[in-house]
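Worksheet: one structure, shown below.
One protein chain is absent from this view; the other protein chains keep their places.
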Amino acid sequence: MSNYRMHVMVCAGTGCEAAESKIIIENFKEELKLKGYDQEIQVVKTGCFGFCGQGPIVKIQPDNVFYVKVTPADVKEIIEEHIIKGRRVERLLFEDPKEKVKLEKHDNMDFYKKQYRIALRNCGFINPEDIEEYIAFEGYEALGKVLTEMQPEDVIEIVKASGLRGRGGGGFPAGVKWGFTKNSPGDEKYVICNADEGDPGAFMDRSILEGDPHSILEAMAIAGYATGANSGIVYIRAEYPLAIKRLEIAIDQAREMGLLGENIFESGFDFDIILKLGAGAFVCGEETALIHSMEGCRGEPTKKPPFPAESGYRGKPTTVNNVETLANVCPIILKGSEWFSSIGTETSKGTKVFALAGKVNNVGLVEVPMGTTLREIIFEIGGGICDGKKFKAVQTGGPSGGVITEKDLDTPIDYESIKEIGSMMGSGGMIVMDEDNDMVEIAKFYLDFTQDESCGKCTPCRIGTKRMYEILERLTNLEGDMEDLEKLVDLGNMIKDTALCGLGQTAPNPVLSTMRYFPEEYEAYAKREKTKSYRIDPEKCIGCTLCAKACPVNCITGKVKEAHVIDESACIACGACFTVCKFDAVIKP
Amino acid sequence: MAIKSLDELKKIRDASKKKVDLREKGESTDNMIELLVGMATCGIAAGARETMKALNDAIEEAGLDNVKVIQVGCMGYCHSEPTVQASIPGKEPILFGNVDVDTAKNIIDKYIISGELLDDHVLNRTFRKA
Partner (left out) sequence: MKNTKGKFVDLDTKKLDIEKLKELDAYIESLEDKEGNLIHVLHKGQSLFGYLPENLQLYIARKIGLPASKVNGVVSFYSFFTQKPRGKHTISMCMGTACYVKGADKIFDAFKAELNVGNNEMTEDKMFTLKDIRCVGACGLAPVVLVDDKVYGHVTVEQVKEIIDKYRKED
């Protein structure tokens, strides 16, 4: 049995690897062997520490000492001083930029971890199908406190004071919303959890429901107590079968323990929750559309007012909160509004969960305090762009948002600042794009989505987005002209001003924002100068036929040992030929 | 069993409190080792069910009776699914990524039994929590 007494953990994330972490690993292994320690001390390559600015990073376990900006030349000193003599190498410790003190232990550096998990606090830590595990992590204590020690008004005050705003995209203060419902007269009221996560590329709500379903049930019961509702409904996408199953289990367990149902905590308060399934319609994320869908109708939005707080589900006062919003409620009740409002920026309190995806190394679900910059999210937590390519843009807010470019990467992100730079917070999808992505195609992709998802009720959205899509189609088929660009802008602005609901009003955003930041790409299409297909350099091609075999649409022809040709009209630009060619003969568009 | 008061709730919490210490800091009063497997949709899509089965098989094969495998939700490391957190009492919890069937077996045979870490499969917790 080999028993290592110590581990040297070296970051092999992309950032650190670029800064020679591979050589550092080699040096450690060689030096330890030389000194005869290789049987007691193991050198391990690890994933990213999310601290790329300070890389390469070396952590010594079990001492939990964390060295930053290590160079291959430092290895010998670390071994001789730390590993053999047990003394810290002071100069390689991280220095607190404010206090000017050296921090040696990873635990002490918690403050410097970019991520702070409030909504995701239990995800990945507890068994979502076991209520006792949730209770072990302070579960249902907030509900107990609210029901036994607080008046509904106090609950609303705390949520208001915390500054919690709607995480579904709108950013409306949650406490104010609760207050409206409470003050609306009605014998029956409802609390609805909006779990119709429709942004293609955002999955934080699903992760919360799958990883910590009780936190949502508990928060809904608290909202019910605060607003005077006894019924809760989770409106959830049918596409999320696992989340549905875990919610059902959680509801049953909570009922069994008396945490849902009648006379909860013997306070006289009754509250129960049922599920209603959606059936795939992006517009149902809009609260009036969602309510119509819950009533068994087409999910078409209606004019506000009346707001759901006055007349919602079945015409009764209704509060609609997004999953992530609700996930913040219990910690606010337990830790207080001051704790929550101390995190974030002036106007936006707390944290935001982002689904970081696309051309970024560490695709993942991240939760950061409001006010974190996009550069920190993409280049520190996200570990930078895949394959060492160049960052081009990041899309936030999904089909309703816009792109953000290099020049705005250092803007601290909150609801307001992100609007100023031409995008929006949205539900938290964050898609990173590199130099290879064609922005006109991306805009077309989003418009195809909204156009498809338009409910058809109002003309600007139904016909306007269709016309915009046709113009983009014309442009990308190299059949458009410069006038088309003006038409796109005019039409886009008109739809923004006249559409009925949020889906329509924001539908032109991806087009308008890519036009604003990448006008040259649109012009290349408008002037018909853009080439879209791959080509073969006849000088370099030796006629090996590999590309012709790889082509999925059989558009490459040519005889063996003769230069091959790509039929440009049939090429789908998949790049399969480019990948297989061993002679660099295939030219990218 | 119905919970009727905050005190009763806190009793249940205190009874399961050691789970919290083990998972967050690796502190525990008993000898139980816990393996948490990320079983959200994305983890399952990446093969977490097979991983969980492989862990259970390897535990049985090695005849270990102090290791518990528990399904949890998404840990957030989508780039390295399936993910497994191994909490051994007295040690800092270790997060393993890209745990396919072979790696799962290695977690039991090498890490749990011999204390050896798996090269290229160790992830770091990059967050703090409320």
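Here the chain labels run A and B in written order, and each chain numbers its own residues starting at 1.
Going forward, contacts are C-beta pairs under 8 Å (C-beta built on N, C-alpha and C of every residue); 3 or more make two chains touch, one makes a residue touch a chain.
Just so you know, these numbers come straight off a predicted model, no measurement behind them.
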Contact residue for the chain not shown (choose from B:Ala46, B:Val67, B:Ile94 or B:Leu123): B:Ala46
Of A:Pro173, A:Gly502, A:Gly575 or A:Pro589, the residue in touch with the unshown chain: A:Gly575
Residue among B:Arg13, B:His79 or B:Lys105 that touches the chain left out of view: B:His79
From A:Gly201, A:Pro306, A:Gly336 or A:Pro412, residue that would touch the chain that is not displayed: A:Gly201
Footprint left on subunit A by the chain that the document does not show: 198-203, 206-207, 238-240, 276-282, 293-299, 355, 357-359, 363-364, 395, 398, 429, 431-433, 437, 442, 445-446, 449, 455, 550, 552-554, 572-576, 579
Missing-partner contacts on subunit B, residue numbers: 41-42, 45-46, 78-81
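The definition used in the following text is that only the chains that are shown with their structure count from here on.
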Centroid distance [mean C-alpha coordinates] between subunit B and subunit A, Å: 24
Contact set on subunit A toward subunit B in their complex: 1-4, 7, 9, 11-12, 42, 44-51, 59, 61-62, 64, 110-111, 113-118, 120-129, 132-133, 135-141, 144-145, 148, 203, 206-208, 210-212, 240, 242-243, 256-259, 265-266, 331, 335, 357, 361-367, 381
Touching residues (chain side subunit B, partner subunit A) in the complex: 1-6, 9-10, 12-13, 16-17, 19-20, 23-24, 36, 38, 40-42, 44, 70-80, 83, 85, 91-92, 97, 113-120, 122-130
